[in-house]
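Only one protein chain is missing from this complex, and each of the others stays in its spot.
Coming up: chain A.
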Amino acid sequence: MVDQFAIVMSVMTLFWGIVGGVVPWFIPKGPNRGVIVTMLVLTAVCCYLFWLIAILAQLNPLFGPSLSTEIIQYLRWAWD
């Protein structure tokens, strides 16, 4: 089984890498080129970082969720 974490990691890194590193080369020359390139790079960095922090925080959980027994009963039936 391919590791789900590895797939997700590579997909997201690739996506934001393209947005921040590849798309800026295709922006046409004009007065706004500088601003648009800055915006793309910053967006890629901020969004990737935010996603990365969220997934790294959950990678090795030190404790699990406490659920009330009603919810446990429901989830046993509803979620696989």
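Criterion: contacts are C-beta pairs under 8 Å (C-beta built on N, C-alpha and C of every residue); 3 or more make two chains touch, one makes a residue touch a chain; residues count from 1.
Definition applied: contacts and distances are computed from a predicted model.
A chain of the complex is left out here; the name its UniProt entry carries, from "Beta-hexosaminidase", "N-acetylglucosamine-6-phosphate deacetylase", "Coatomer subunit gamma" or "V-type proton ATPase subunit a", is "V-type proton ATPase subunit a". Chain A meets the missing chain through residues 4-5, 8, 31-32, 34-35, 38-39, 42-43, 46-47, 49-51, 53-69, 71-73, 75-76, 79-80.
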